[in-house]
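Attaching a single structure in structure tokens format; questions to follow.
Removed: one protein chain of the complex. Kept in place: all other protein chains.
Chains here go by letter, A, B and C, matching the order in which they are written, and residues are numbered from 1 within each.
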């Protein structure tokens, strides 16, 4: 539990062994409880096994109910526990193909690492929703979601774990096999990794995120130009797109928002309904730069709209003459079943409102989003390789039985 | 985790609900880990349930192996987890008799409390190895091992949970039923509860422990008199027996050992093989009382013999002229399968040595133990109501398949 | 800060150096703050110095005010800080006699240890109010208030630091000198150390506390006999006196109160005005021993009377037929200026009430105190060697200017 920065070197050094799993959970407040910490661990008849999971299974409730009927006790509210219970079943005892067979029962998005005393396994669903990559550090192998992890430890990026692949890493090296389920023949990489999640210096789905964002900013400048004085990014995720917009439009870039690095929760004011205070705590606005200016604000996305409304208000209070909001992705209108923690569709402002209405709600003088084609160009992909369902509603595989977000939790 | 005295009132008050289980684990160092903390909890198909267990199951390994073969994942090294997995099996879904039926599969010693949102259950094995009692505090019911718990909260002792009983306590009051296995027709209350475990002010198996110890001391004075100057108890568990010995023998009682209340582990000397230091840290000897005296030392029991040897040495160093050790129970020669954490029989000094040899090993001038009949008289019981197997080797029910201590852990 | 038992061996081992001061503060709730932790430390012109103090200075306010007028800043509310500020004054720079001269300015009770990089100093006021002793552990010297400290670490008791002595301990051994103030020619050892404070296995003012208490119990039986069935001690401080009373009277000793070792503050009931609950948490009463009995209760002292009243009530509730309270010291009627934390005289029940009245207040059938002569006989002292001012009001040296408790704090 707790932040990675609280990890002590002493604790790390006190750990023995030749292999390890580290996992940083991207959690919403409610589910940040001890029992949901990963990696999960079980002492199965076939031996000890640990697992960490990135993604979201869409048939975990179905499997959970089936196994509970035969006597399994689930310890967590975590869909990742499902794979451990599957592996504990009598039908999955053959060490040769137990993982391949069990993974074949899962639907949805999964990038898994498993560790047992003999081997490390990395596995990725056939659609390849989430990234998973292989790196090498001297004689050792490393598996990570984002390639920046390799930069930090000076390992080298080798390749992606392929969609549908189960890669076994042991003292004899690498052994690659396939998940025992049918290849849908279509990839569905999450385009939001490039829009928001991944670091700009990561190579995700074999493309540098920085370049995707720079291109998306340039494309946005072409698709939605505006007669203005300065381009102001929303730090940190909007900075690269704003550079692209500035460069393509010729408008000067100014850091009109300054991020407050060391502010914790301490200073949250008593009246917690004051959303503006929370936004202000994260970003400070610089009036002397903005006063009297026509400002293009470049941000990565608009989810609920509240934060954007606060920011536009700050710019207005700081004296900006015009405020033109430019978003480096299309409107997010549909829920994600594969691991992005969007709110209920009713709370997604683009699900319920038109772009004009959103513009009015956030108080901007104009608002424009990047087109889906523009974004696909920027990331260098197509509708057959990327999942753009949160923009388009076109899911690669609809979850069976009308699964809802609540059921998943 | 941690000591009861570290519990904060704030934490207790922050807990909501109308019923609760508290559990203090009597653990050896090795197993004091988080996953063994009780109560255990599971979210079963029949609803949430928590359980705390006093005692030791002798067929838990057998059940563990059977359930693992059908897909159950065990989380702890705790034999108490067995009952939760039994309750999760498809055959135990009928709320009317699931507990009675599942408990009927267990062998060994168990005093259980279960808590679900509707009711609290208290259950005790047919032999009644461990105590379990019912109390009342105004309109509320309380269940506890030792009756001193009632004194502290000013509740009233009502009765024992009977051997083989499953007592359900809910908003409609008490409902008593029986475990669905055959009554062996013989009780086997643990006599060591009176010798050492329980507090003197507890009523255990319906007899005051203080009186058992006072009688055992008197009986010991009759069975093993000695021509001496003073009677010195080993605090705290030997004090009441020593009063009995003093009163029956007419020899004056002197507190030749003083307990060090506030000494923690801090002062353990670097050379950890120095067992004497550890004993000294617990008890201080008072030379000016002992010098030139013929001393009767009354203790509750001798397990390995090391501690006794150190104490005799301290008395000798303090100037005692003669040292006569009197033990208020018979020699402990056999392992306990039912919850007393005796060491392996090879380490039980009375398993491997005669009384004369023990006397030589500990360096006393004489050594005598209370007889088994004497102890049974003192506790007011018989071989048909008490388990004296640790003295006699006569177990009420031999664990099947030659179970060993290691298997249990 | 915190309990000695929370000290970790690692912390102790991480401390370097060849000498150290440990100090356990006997504090009332209010003053248990960081700034009052001892030893105090200062970086004086003459070098670094640390000091720990047992006792109470009666002219510290006067010195405090004087030094503050010339520019000294006091950091604590602790009277012990006075000596550091005295040593910092320009007149106390001669290393040969600075301590002797500065200590000569102090009035009241003090047993001090000082530590600088070169030497350890132990010093005691001319009256010898508080104990201070010298011990030896192999080639090292140890200084402690109570001699039980030596038993724990296997050091040997050597002698008392004499009243008025300043003992310097350095690599060349011991050097003894005297405080530069007049010897009042009269000692005033605190008799309450024998009554209550010290451990029974300590040698205090060269007499074993155990023997003082045993004698006081015997004397009490002679001075205040009673026709009863059993003698019940109030643990722990009343146990030895009760053995004495039992032995002299021939009445059997019974442990009618059992101490609750592991109870912290947790279980204090919401209604904090319920004093009985607090007393009950410390001691449990054993009804089955007391029912129908005429009981002599032996306690060390009665301060406010509330605790005694609760205990008498418990015995009555437990079925005792008669309750005769016997106190192993005279009534405590007067304030202590020398380190015993008595409440204001108005709260001392013996200050405001006669013995008959106290008996009625606490609800006993009879009440008797040991006489002052009886106590002096028990401790083997006289009015010229012991301070009995809390009983008699005869102070060895009245604090100047009508000092009050509040001024001291």
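As a convention for this text, a residue touches a chain if its C-beta (ideal position, glycine included) is under 8 Å from a C-beta of that chain, and two chains touch if they have at least 3 such contacts.
Worth saying up front: this structure is predicted, and the values here are computed from it rather than measured.
**Q** Among the chains in view, which touch the chain not shown?
**A** It touches the following shown chains in the full complex: A, C.
**Q** Touching the hidden chain in the complete assembly: which of A:17, A:185 or A:252 does that?
**A** A:252
**Q** Of A:189, A:280, A:293 or A:326, which sits in contact with the chain we cannot see?
**A** A:280
**Q** Extract the touching residues of chain A with respect to the undisplayed chain.
**A** 3-9, 12, 148, 151-154, 199-201, 203, 208, 210-211, 239-240, 243, 247, 252-255, 258, 260-268, 280-281, 284-286, 288-289
**Q** Touching the missing chain, which residues of chain C?
**A** Here the touching residues of chain C are 42-45, 67-75, 84-85, 88-90.
The definition used in the following text is that only the chains that are shown with their structure count from here on.
**Q** What is the distance in Å between the mean C-alpha positions of chain B and chain C?
**A** For chain B versus chain C, the centre distance works out to 38 Å.
**Q** With chain centres defined as C-alpha means, what is the inter-centre distance between chain A and chain C in Å?
**A** Chain centres of chain A and chain C, defined by C-alpha means, are spaced 65 Å apart.
**Q** Let me have the rounded angstrom distance from the C-alpha centre of chain A over to the C-alpha centre of chain B, please.
**A** Chain centroid spacing, chain A to chain B, equals 54 Å.
**Q** Where does chain B touch two or more other chains at once, residue-wise?
**A** none
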